[in-house]
Structures are given as C-alpha cells and as structure tokens.
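A single protein chain has been removed from this complex, and every other one stays in its place.
Chain IDs A and B follow the sequence of writing; residue 1 opens each chain.
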Amino acid sequence: MVKYILKRLFQSLFTVLLVVTIVFLLLRLMPTDYYFTEDELMKLPQEVLNDRLQAAGLLDPPLVQLGRFYRDLFTKFDLGTSRRVQANQPVVKVIAGKFGISMQMGLIALAISIVLGVVIGVLQARFKDGVLDHIGTGYTVFVNAVPHLVTYSLVLAFGARVLGLPSMYSARKLPLSMYLPIFCLSIGSTAYYMLWTRRYMVDELNKDYIRLAKLKGLSTRKVMFRHVLKNAFVPLVQYLPYSILLTVGGSLLVERFFSVPGMGPLLTDSIGRYDTNLVQALVMLYATMGILGVFLGDLLMALVDPRISLTGKGDVR
Amino acid sequence: MAKNTQKKMPKPEHEKTVQELETPVPDLSVDYSTVDHEPKKERPMGREHLRSRDVMPEKQLFEFAEYKPQEAERTGYSNYSYWKSVWQNFLKKRSAVVMSLVFLALFLFTFIAPAISKYDVNSLRVDANLAFISPNGEYWFGTDNLGRDYWSQVWYATRASIILAVSVSFGQIILGVIIGLVWGYVRKLDRFFTELYNLVDNVPVIIYMTLIAMMLDKSMLTMGIAMILFNWLGTARNVRNLVLMYRDREYNLASRCLGTKLGRILFRNIFPYLISMIILRLALAIPGTIAYETTLTYLGLMDVSMPSLGILLRNSRNFFLDYPYILIFPAIIVSIITITFYLVGNAFSDACDPRNHL
Partner (left out) sequence: MSEKNIQAVDFDARAEQILAREPLLSAQDVEVTFTLRGNKLTAIRRTSLDLYEGETLAIVGESGSGKSVFTKCFVGMLDKNGEITHGSIMYDGKDLTKLTEKEWLKVRGKKIAMVTQDPMTSLNPLKTVGRQIQEAVELHQGLRGRAARQETYRILESVGISDPQRRYRQYPHEFSGGMRQRVVIAIAVACRPQILICDEPTTALDVTIQAQILALIRRLQKEQNMTIIYITHDLGVVANVADRVAVMYGGQIIEIGMANEVFFDPWHPYTWALLSALPQLGVKGEKLPAIDGTPPNLFNKIQGDAFAPRNRYALNIDFLEEPPTYDVTATHAVKAWLRDPRAPKVEQPHAIRRLEEQQGKPLVTEAASYHPHLDPNREPLVEVKDMQVTFGSGRKKFVAVDHVNFTIYKGETFSLVGESGSGKTTIGRAIVRINPITSGEVLFRGERISGKISREMDTKVIRSMQMIFQDPMASLNERAKVDYIISEGLYNFHLYKDEQERQEKVQKVLQEVGLLPEFSSRFPHEFSGGQRQRIGIARSLIMQPEFIVADEPISALDVSIRAQVLNLLNEMKKSRGLTYLFIAHDLSVVRFISDRIAVIHKGRIVELAESEELFRHPLHPYTKALLSAVPNPNPYLERAKTLQVYDPSVHDYSVDKPVWEEIIPDHFVWGNVRELDGYRREIEN
C-alpha cells in the first residue's frame, strides 16, 4: 500500500512537471516585449531593453531558462517576480495575497452546497416523485441548462433590487457584500450534490441487498439510515478533496461578476497582460491542486470502500 | 352470430395460406401421440376458429384439437421494435416535445426577424443620444447603451450562437466518438489515451483556453476549434467505456468467429449501441457550449465585434439593474434554447433505456 501511494505520488509529480514544462515552453514562444511596462517600452531605447533582457536571461535558449526555473523553484521556492500585474513583486507573494479571499468564500459556499444538496437530494430520493422531488429536479434542470451568467444576473437583480445587498464586493462592506457572491458560488454545486445524491440513492434503493435488508424485517427508515445513505455517499466522497482544493483557485466567473479581488481574475489578468512568471506559477498551482485532489479522492475511496484495494492499476476515473 | 362462425369452421384446402401448404416446419420433437395414444384421424376443428363455447356441441368440446407446431412457434415473439418504442416513449414526454417545437419556431424566426426589422445589424451606428430607449414601436426591443437597435442585435446573436453551439457540439462529439472508439478498441493505445486524458482533465480547461486566446487570437473560429479540442474528453471516455463493455460481448465474439473485419465490427456491432448515448451527449453539449461561450466572452476571451448571446449578456451586466430589458430579452432566449436541449437530451436518453420499454 505504501508502495502504491509512493508510486501514485511520483506519477502525480511527473504529470505536474509535464504540464508546467509545456506551458513554460509555450510562453517562451511569445514576444519578450511584455517583460517591460508600457512606460518603459515607450521611453527606453532598444539597446537598453536588450541589455535588460540579457541580464534577466530571457534571451537564453528556452531549455536553459527551463533549467534555471526549476533550479530556483526547488532550491529557493522562488517562482520569479511578477512584471506587470504587480510590478516587481515576487509571484509567491502576489498569490499569497489573493488566495485567502477566494478560499474563504469557496469553502463557505462548498459547505452550504454539501449540506443543502445532500439533505435535499436524500429527501428527493426518499419521497421520489413527490412535490419536493419535482421542485428539486426543476431546480437542477434550470441550473444545469441555463448559463450561469444568466442565473447570476437574476440573483444580482433580486439581491440588489429586492434585498438591497451590495451589487459589488467591497472590503469596506463586509460581510454584507460577500452574501451574493457566496450565494452564486453555491448555486451550481448545490444542484450538483442534489442531482448526484438523488441519483446514487435511487440506484442503491433498487439494489438487491436493499430487498434483503427489508426482508430481514428492517423498517424503511432503518434501511435508509443503515444501508442506503453510506453506500450512496461513497461515490460522492471521491470528488470531495478535488472540490476542496480547487477553492484555492476561486471562481473566474463569480469573482469577476462581483469584482472580488481573488484568484479568479488574477489568472485572466496575468494571461491578458502577458505576465509570464505569474502565469507559470498559477498553472502550476492549478495543476497541483487538480492532480492532488484526484489522488486524495482515490485514497479516500479506498478508505471508505473495502472492495477497493490500493494495488490496482491507475485507471480513468 | 353463432351460426355464422359455425358455417365457416371447416377450412377448405384452397383457403389455407400458402405457408401452411408449402413450408412445412420440420418437427423437432417426438410427437407423443405416436408413442402413447392413437390420434383420431378426423379432427374437425381448426383451433383458430374457436372463440366461444356455444359454437360447438359438448361432444366436440372434449375431442382433441388439431396440433400445429407453427402456432406454438408463434407464441414466442412479440411485435416489439426498439426504435419505435424509443420514439413512442419520447413523445410521451410532453415538456420535451413542446419545448422542441418552441425552439424550432425560435430558430426559424431568427431568419425572419432580420427581414422584418427596421435596422440592419451590419449598419448600426453608435449614437449616444439614442442610448437606453425602452422598447417601443420604432425600436421593438429598445436600444443598447450605445444607442443601437437591440432587436436586430438580439436575433442576429441568437442565430450566431445557435450555429456556433451546434457546430462546436457536433465537432466535439465527432472527435470524441472517434477517439473513444480507438481508445476502447485498440488495446495498445489505451495507456496513451488514458494518460492524455488525465493530463488534460487534471488541469482546469479554462487555463488552456486562456492560453490559446492569448497566444493565437480570440476570433470565434479559433475559440470554437479550441472548445472542440478540449471538450471531447467526456464523450471519448464515455464511448471508450461503452466500447470496453460491448467489445467482449458474445455477439462480437461470434462476429470474430465468423471472420468479420474490425471496421465492420465497429460499424455494425458497436456503433449502433452508442447512438442513444451520442444523441444525449450532443443534446447536452449544446447548452454546455452556449454557457461556455457566455463565460469565455464574459472573461474577455472572445472576439466582440459581432453580437452573440454571450456578448449581449456580458454587456448587460453594468446596465440591467436600471434597464432590465437589456438582460431580459437575451436571457429568455438563451434559457429557451438551453432548457430545450437539456430536456430533449434527457427525455431521449430515458426513452432509449430498454428498462423503460415494455
């Protein structure tokens, strides 16, 4: 088992490095103008610019640059400095200043959605084809089908006009201005947890062992609590670490929609302004979180499901 | 009535069907009668004429009826047809059927709307004085923040979005199906595709999309292709899993025993089983693509020179609190399109499930 975990960790590390390397090399294909601010580009003569690039090592062959990047990363945990988003700030510091707010809102929203989604999903399955089930299904259809932008607009219209909540995030209006973004963040994942909880519950309820449990003389309620619930949660648990870790990245759409100064806008900003070092760091962060999430999910599954032994070959999830 | 039936009863030779006369079905089993009891030579009753008791006297009731192996053979089959049953089940889903009709009308209208419109979408002019005019007889959907006619923009955008969504969805499904078939059937390539899948899937796709937008360009064509290139994953995995499920089924082994070539097996034996899943995926890909388009536009990753529903929605963000119609028109249309395809897809997949058939 230890061997398996080490093997998987090694594989994950390899995948992360592969992604980072590809992105790193792709970014070297772009013009180097973006090393400088607009001001510098206008004012400084070409020779000075070249000298500076030379000094920063940006004119070296890409592979040399790649080697330097990994050396700095592994020896000093140095990911370089941001050039344009926050001029000359170390990338690590830029990210450190942003991810707190994203994660805070993300985790609150995730907690809300799991509680709400699971409870409603269970009730839907228990009273299948009842009123609540129909309302719940209607909700999931709406949320899944209609683009989130539309839903958020509706929430914003309702929240701002009817409830008088701030329509934008503002550090001075806390926690009031966080309500709408958090609510929007949880809309989609609530629907997700409702849908899958209901589906897994219904699947489990139709299985043979439920019939045997009833034949034992257990009441429907006991069958639900002792057998169905746990079995229905097992497949959901697998995605939990992934969801938790990815809150670090924030939500591109929601954060931008409500002007939250979090990780979401940072990614598009940094790419939009060609802040190479920042882009590299962000890609690495996202990839690490994603891959780690999948890995932890598999581990967690093995803990809750005795049928899975940690020796099987890695397969498609 | 009783008399009538009785008259008909003895069936003359010339009335028998061709089949009864010409194609004797070989008897596969020992007739007990030859072993155990002497069958009566004369069997006056053809059993198909017997419908009610009053047609014959009691004595006849207790005589042996004629035995027909063909009739016994016919007890087996039903008139069930898979696709007919799918279609009938689908038609029972009222909401899906109604919504598809509404959608069809909407799509047709995107061609009619520009014709009856007072303004042409290609020659709209910016005029700050005309900004935010509420819908009226001149501007049917009002004007936007730059004073341009909203009606012509909305319908142009609708058509553009539908066409984009449909083509991107088809593209990603076709790519997904092809990759999935190869992935599932060619054992040697399984590892390669699995790694490729994990590589793309483990990192949020939006990162790849942003990189492409920045490094290439933001035109609808480029971004459409990018969407295809990164959204085939789900379909491919689904196809692959189904292929794995079907390829060692006994009927495929039978085909291999008969020397059927790989291409024919894929096309005749496996592909037909994927159709329902492919249609479901296709139907769900359309709302997915529209949502994706709005997100990309909103994040500024897509060209904004000509209106699409995503662009209209994005532009509405800053104004709809004061001018709700700016949001309402595109939002309603987007919702109709996406909900329609979502419902149709699910209804179709339900209808395809053999468990829901009789």
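Methods note: a residue touches a chain if its C-beta (ideal position, glycine included) is under 8 Å from a C-beta of that chain, and two chains touch if they have at least 3 such contacts.
Just so we're clear, the structure is a prediction, and the values are computed from it rather than from any experiment.
Novice: What shown chains come into contact with the chain that's not displayed?
Specialist: Touch partners of the hidden chain, whole complex considered, are A, B.
Novice: Out of B:186, B:253, B:304 or B:332, point to the residue that touches the absent chain in the complete complex.
Specialist: Of all options in B:186, B:253, B:304 or B:332, contact with the hidden chain holds for B:253.
Novice: Residue-wise, where is chain A in contact with the chain that is not depicted?
Specialist: Spelled out for chain A, the touching residues are 207-209, 211-220, 226-227, 230-231, 234, 304-307.
Novice: So that we can see where the missing chain sits, which residues of chain B does it touch?
Specialist: Residues in contact with the chain left out: 19, 23, 25-26, 28-33, 35-37, 45, 47, 50-53, 56, 58, 60-65, 67, 69-82, 249-251, 253-261, 264, 268-269, 272-273, 356, 358.
Convention: only the chains that are shown with their structure count from here on.
Novice: Take the average of all CA coordinates in chain A, do the same for chain B, and state the distance between these two points in whole angstrom.
Specialist: A distance of 32 Å separates the two centres.
Novice: Under the stated contact criterion, what part of chain B meets chain A in this complex?
Specialist: Within the complex, chain B contacts chain A at residues 194, 197-199, 202-204, 206-207, 210-211, 213-215, 237, 240-241, 287, 290-291, 294-295, 298-301, 310, 313-314, 316-317, 320-321, 324, 327, 331, 334-335, 338-339, 341-343, 346.
Novice: Residue numbers of chain A touching chain B in their complex, please.
Specialist: Within the complex, chain A contacts chain B at residues 15, 18-19, 23, 26, 29-30, 141-142, 144-150, 153-154, 156-157, 160-161, 167, 246, 249, 252-253, 256-257, 267-268, 271-272, 274, 279, 282-283, 286-287, 290-291, 294, 314-316.
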